[in-house]
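Left out: one protein chain. Kept in place: all the others.
After this line comes chain A, so read on.
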Amino acid sequence: MPFDVLIVGGGPAGLAASIKLKQLAGDSLSVCVIDKGSEIGSHILSGNVFDPSSLNELFPDKDWKEEVESATGSIATPVTADEFLVLTETSSFTIPNLFLPPQLNNHGNYVISLSQLCRWMAQQAEELGVEIYPGFAAADVIIEEGIVRGIRTRDVGLAKDGQPKPTFEPGVELRARQTLFAEGARGSCTEHLMDEFNLRKGPQTYGLGIKEVWQVPKEQHRPGFVQHTLGWPLQSSIFSKTFGGSFLYHQEPDLVLVGVVVGLDYQNPYLNPYQEFQRWKTHPAIRPHLEGGECISYGARVLNEGGYHSIPTLTMPGSLILGCGAGFLNAVKIKGTHTAIRSGILAAEATHEALTSEGVDPVAETFEITTPPPHVKAYQEKYEASSIKSELYEIRNTHEAFARWGVGPGLIYTGLSTFITKGREPWTLAHNKIDADATAPAKGFSPIQYPAPDGKLTFDLLTNLQRSGVYHAEDQPIHLRVKPELQHVPTEVSLPQYAAPESRFCPAGVYEYVDEKLVINSQNCVHCKCCGIKTPREYIRWTVPEGGGGPQYQVM
């Protein structure tokens, strides 16, 4: 099945690229988007305080807020208050806004549901003629003669032991003159491409974001209220090196979006990000926002924290990398959606230029691919000249400052570099360790006693997990693969040396050790991608399960 352009991933970057391509080319190029979620939006999870600049560029004549509301019911709420707190165990102090980096000023931004925004973007894309096929997972990249030709979707109808069932259908090949990968952070095909084409210059470092959506009584709802915190419970001293903090956003009509992001370069193997999130909610500055309300959704997803120097080469023959798959999240602004959309626009422009100047009839007319997919280097050039690069370059040292010197010095460095040097300092603090190697042996730490859930404000993991709507067809091979050369690592390294951190960091309770043997409850998996990053020696390779499974986020 050939297309002019195939886009893997129906998130903001992929959808923006598909829309821009159709705006430029109309019917003269065929554009297809595939997504492993059962619907567009079902695997999208994000804070989200949205900077609409790049979306307005994509749709200069549309009132996206009004259209999203009438299409999905989700209300884009203008930010009315921006608060930054440092929490101690029992109290808190506010950092006055004038001391905060300018990047954290949210004036002009909106509290949104990114999942619902994507649903609306998908409708716009379909109206422009983009073919969108959710429920299909890209399992393998087709590379022939060193050029990316497209992808093959996952076989379906295999039993748990790998044998075909009567319902077996082999994966389908989707080929294109250019394949754009917009899988989000740590995309499975994207990671494969990083290895195949040697795209990575320095390692990426990630954070795990865990989020809940609450419906609260109107009396305590403050539309547009935005709060971020540092300090308790993740950091107990100013030299604490555990990176992370919380977010709390009030979205109309009665929703509060809350969550915690934990840097996955944490050292303490006993750290349980989910439990840190639960106990954070009990803090006197947080509890009043949620008490009396009902938790209606739960989920988790990793995000990029490495910034500028973790960005790989973005192009290869036949293919480009967009959005969080490349790593365009601005960790000081705590935003990645606007850069993802912008990268989609740039990729579309570069691809359109390359495909229409080839002098080749498009697949849209001939239904066949007659020339090898080009190497669209113009996308890399566009990125280098873009605001994505300049905003990420400016803050390139901030995350590493936290990692090397701890939260106090990190904050000071961030303040200095965002106010004074604005990134012009001549040095670059390079990041050179993968997150899995940052975990320290368990013998240097002791287990953390987390409080028991109360069932009203805090919840046990499995009860909360139901709120993600997660399911996978039962009888299928386990998609979380222990790498063949690392088969010994779970029982000989992870459990004895690191006290099995995967049994604590997975926000879906997938990994447990029963009678000292690893059990993988892959059906629970919410596709956050944390395990491929943080298991000791990265012993897990995350692969796609059958399309249509995983979480069913609606308002995330």
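As a working rule, contacts are C-beta pairs under 8 Å (C-beta built on N, C-alpha and C of every residue); 3 or more make two chains touch, one makes a residue touch a chain; residues count from 1.
By our rule, contacts and distances are computed from a predicted model.
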Can you work out the missing subunit's protein name as recorded in UniProt? Choose among "AP-1 complex subunit gamma", "Electron transfer flavoprotein subunit beta", "Importin N-terminal domain-containing protein" or "ATP synthase subunit d, mitochondrial".
"Electron transfer flavoprotein subunit beta"
The one of A:I296, A:A385, A:A430 or A:V519 in touch with the missing chain is A:I296
Using the definition of touch stated at the top, determine which of A:W64, A:F136 or A:Y206 touches the missing chain.
A:F136
Residue in contact with the excluded chain [from A:P96, A:P166, A:P426 or A:G444]:
A:P166
Among the options A:G129, A:P372, A:P453 or A:G469, the absent chain makes contact with A:G469
Touching the hidden chain, out of A:S18, A:S38, A:Q124 or A:Q178, is A:S38
Sites on chain A contacted by the missing partner chain, in the whole complex:
1, 38-39, 42, 72-73, 131, 133, 136, 153, 156-157, 165-167, 169, 172, 174, 294, 296, 466-467, 469-471, 552, 554-555
